[in-house]
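The complex is shown incomplete by one protein chain, all other protein chains being positioned as in the whole.
Chains: A and B, in written order; residue numbering restarts at 1 for each.
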Amino acid sequence: MSSARTTFEMGLREYVRTPVLLALLVFLPAYFIAVFTRVMPEQTVPVAVAGETVPVGMKAVVAALMTPMAAALVGGIAGLFLMRSAREADTRLSIVGASVPELLAARGGVLTVAAVVASLVATAVMTVTYVPEHLEWFVAATVLAGLLYGSLGALVGLVFNRLAGVYVLMFGPLLDIFLAQNPLSTETHAVAPYLPGHYPTELAFDAAFTASVDPATLLWGIAYLVGVAALTGLAFRRALQVG
Amino acid sequence: MPNIPNSWIGRSTARVTADGGEPGGLDERDGRTSAHSDPERAASDEAVAAAVAAVTEDDLDPAESGSFALSGESGTDAHGRGESDGGDRADGTVVVTSSGTTDDRTDVGGEDDPLETVDDSGSDVDERTSGPAADSGPDDHSGPHDDSGPDGGVVLRAEGLEKTYGSRLPFGRAVEVLDGASVEIRAGEVVGIVGENGSGKSTLMKALVGALDPDAGTVETSGRVGWCPQEELLYDRLTVRETFRLFGEAYDMDGDEVTEARDRLADRLDFAEFLDYRVDQLSGGNRQKVNLSVALLHDPDVLLLDEPYTGFDWDTYLAFWDLTAELRERGTAVAIISHLINEQERFDRIFELADGRLSDVTEEGSSQASDAGVR
Partner (left out) sequence: MSDAPGTARPTVGANARRLEVGLAAALREFVREPVNLALLVVLPPLVVVSYGSIMSSFPRLPYMSGSPETLGAVAGTLFVAGFLPGVIGLFQVISARNADARLSLAGFPRATLFGARLLTVLAASLLTAGVSLAALATRTDVASLPAAFGVLVLVGVLYGLVGMLVGTVLPRELEGSLVLIFLADVDEALASGIVRTDAAFTKLFPLHYPHELFGAAVDGREFATSDAAAAGAYVVVLGVAALAAYATLTGEGGLR
């Protein structure tokens, strides 16, 4: 797996050397969370979490909702463009002998780093307003959101083009997390449980507002992720062959 | 300065008037052909050259005052000397004086007369001409450049170019790429600039064409510059034909000029059959031909090429050098920047870019060539 490790390192280095990107990775999630928590009024609303209904401040609700979304946006864009920019280079690598799983692992590794960084920043900003009950689970939920949308972004980019990918990421997470998974809605829309944002959001709310977290949510989320990642892998392999 | 046909030498003086107006191009007005130049510059060399080109043998013998034939022989390979005023005037009037004895043609008319002798004392009748007085003594070669070899003024001059790519992070490394690079390129020369990869060739090229502002130093050009970049900076989804139309617009050429130049280049470099293909549908070699042709479309005074041989097949390589020979005869300077220069005899001068500076290695050959055992 050493070539995977090298590819991973090189991919990482390439992005670490762009100070603008690093600045954006920090600033944009911070801006995102800050604006929403500022804007929301102080009032308390009842929120259904893990079977109970708890009263939660609006600011906290929106923070818990928007933090995974910020990670999803960053992860999605990262996945979309990482895959596209890597593809040309990876074609050559694969001819020289790197295998598809190795290449995928390397790219996936860089994506994970991006998702983690975005999650940490967003969560840090969130804690200014509200500290989740179970911080580490909350971060896990956020990272999960980032990875899910990262894989989706990569998939759309590989199958269609980057323009389509950007559109999907522009409209998708907002529709999914901000609307469909919004706890303020009285009913759950029929498709909501099947959308990518479902498990991460549920886990995030559990972690933020309840005493105990059900690990099953995380496991389901990971299963979903594995499914999407598998599809992405197939698309990637096909893209390498078609070149 | 443009080439003056040999046949003029010792014959007479022709005054060619370059009027202000639309840049570039010939205009026939009142039976007189004159060339246009940019109203904000003096009569540029190409304007003079165009006007000179319009003058034929017959014109030197004015049977009728004020008439020029429209067709002229351009681009003879004779060399002569001339002067122009460097003044900053709307219609630069250029006095072209040939060396040798003047004939006894006298001024047959007033200011409108296209031909006018300049008397030996060197003062001009018309106050519109100024600048160095015409010396027409037989051995007086008072042109601005009297070195042997390809004649001509400097079309591109760079002095003291410096460029450092810094890192904004405090612990980053700054890369000093150019450190006082200077070069002069003269009309009709073929110059090679060789340097190892990483020596700063692309940076130098970009500074010369104006795509990059150096940290220090100046770049001056006296005419039009054609740039053939290493990466073909073209629009992928336009056809070749559309690409020429677009760049022709940029160069401020009208439709006919573009068509003529395009067809000539397409014929010369053999890509005429691809005119209606999209750029992204072309092979690498054909894209490179289009890239080169776009740089030549407006008939530049100096052509700068960055690693031009990429994707050239043998025939294209030969056609390229034929083209270069033609350009040279027309007085266009050609500068090629490459990491490898074969056939050094094709070049008038060769510079080596190393340690951020340029040094003339024409005589001894470039160091990397001798390392490689290539002449």
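Rule of thumb we're sticking to: a contact is a pair of C-beta atoms (placed from the backbone, for glycine too) under 8 Å apart; a residue touches a chain by one contact, two chains touch by 3 or more.
Remember, it's a predicted structure, so these values are computed and weren't measured experimentally.
Participant: Per the definition of touch given earlier, which of A:V54, A:L179 or A:I222 contacts the omitted chain?
Facilitator: A:L179
Participant: Which of B:P229, B:P308 or B:G331 touches the chain that is not shown?
Facilitator: B:P229
Participant: Touching the absent chain: which residues on chain B qualify?
Facilitator: Spelled out for chain B, the touching residues are 22-23, 38, 40-41, 44, 157, 209-211, 213, 220-225, 227, 229, 231, 233-238, 242, 245-247, 249-252, 278, 294, 298, 300.
Participant: For chain A, which positions touch the chain that isn't shown here?
Facilitator: Residues 18, 20-21, 24, 28, 31-32, 35-36, 38-41, 62, 69, 73-74, 77-78, 80-81, 85, 160-164, 166-167, 169-171, 173-175, 178-180, 182, 184-189, 191-192 of chain A touch the chain that is not shown.
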